[in-house]
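Only a single protein chain was left out; the remaining protein chains are all shown in position.
Here is subunit A:
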């Protein structure tokens, strides 16, 4: 196999150059991912299997000029032409061939989109073959091993000029009024679908966008594949959650699932409820939750709207997986809880209000101001307020102490204002309950202060006792020595000797004296 020429390693390489807007620069320097994108080496491309014997493409007559009898044959030939792959990493190679293929693809797209009677049976296998050959490839490993989907620019697919047309063709093919699912299902089989799903891991968002729409149509029209598709999506998600934590297409797959969940028949099948509990809720634990959280939350809320009995599972699940150290995720979770509460049924609310509001109280006392703010803002939601009002007797005691304490301690003034709003709201709801809680809170505080004082007194007493003891011991030791010395010198013992008289009554040191010396005596 001949080696492919490396592209000129200049920053202005046409395949990879793009001007770096100033917003992408950190401290005036382009981000790391930008710099690395300049030089793409061919061995990291999925198109490395470069055909050595390159087929020369000869331009065929235009479809619109073809007589009806030859139309389908020409169509087939063009499809076959488009099965030839080109290397886009080398931007100067085979320009003629690339253009021929591009024009052919364009024609095919136009033809399928506009003409009727084009899609006859023999074309189906050819079309699917062309599509398979072009799109099914092993995705290259990421250029940037530390690719952060939120921060970094994705690596775009080099052969997009052709690939985009192939996807467009596929989409029009599926959406054509002449499309026959019964015919297509022979060629769009489980193997095909599995490969299609694997492509969702592409880093190129444009590709994923097409795949999303295409899979959506496939699911809609090929009923026989639905269960298989659902199963494979489950597998992808489970692998993502528990094994790799890497998959670029979670958001797109969730969007498709959203439209599927929306269409669930009632009563909900057990399979679907299990999917919710075993896959959707654990998805919340992913580190890259922010990429797909909007779609995930939508799916969760759709489930609730279909069948209110799953509410308890959802909320308990979220509480179980509540983020403990990532405040960005906590804010997302709070947003999701608000969306859930917006559609919750009052009878379900009662079942989860206690654990939920305990968690909300914990969020209010979070030192991160965004978490506290988001939690407090729930009280600005009219429907949630009406739920709280109905269950004021249960909820107010859960949050009261936290609100009061945080209002005195929090560093952020906005939070203090919001707490005032919440307290005032509660006061207006039920002033007697509020007064009772205030009174008992004050009593608790008094008890606590009393306990603190007693504790401090106890320690002080112990320290004083310690001091007295030390002093007694040192006095006693000194006396002992004196007696010994006198004994040696032969002096008579004098009971009125000032030293011994003193040692009989050890004076208590005044409290508050340093206790540094005291410790050593014990």
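One rule holds for everything that comes next: contacts are C-beta pairs under 8 Å (C-beta built on N, C-alpha and C of every residue); 3 or more make two chains touch, one makes a residue touch a chain; residues count from 1.
What we mean here is this: contacts and distances are computed from a predicted model.
Asks: What name does the UniProt record list for the absent chain among "Cyclin-like domain-containing protein", "Histidine-containing phosphotransfer protein", "Golgin subfamily A member 7" or "Glutathione S-transferase"?
Replies: The chain we cannot see is, by its UniProt record, "Cyclin-like domain-containing protein".
Asks: Return the single residue from A:242, A:383 or A:420 that touches the missing chain.
Replies: That would be A:420, which touches the missing chain.
Asks: Of A:263, A:346, A:367 or A:487, which one is in contact with the hidden chain?
Replies: A:263
Asks: Of A:78, A:137, A:212 or A:329, which sits in contact with the chain we cannot see?
Replies: A:212
Asks: Which residue numbers on subunit A touch the omitted chain?
Replies: 190, 212-213, 216, 219-220, 223-228, 230-231, 234, 255-256, 258-260, 262-265, 267, 269-271, 273-275, 277-278, 293-294, 297-298, 313, 316-317, 331, 335-336, 339, 369-370, 373-374, 377, 379-380, 385-386, 389-390, 392-393, 407-408, 413-414, 416-418, 420-421, 423-433, 435, 438-439
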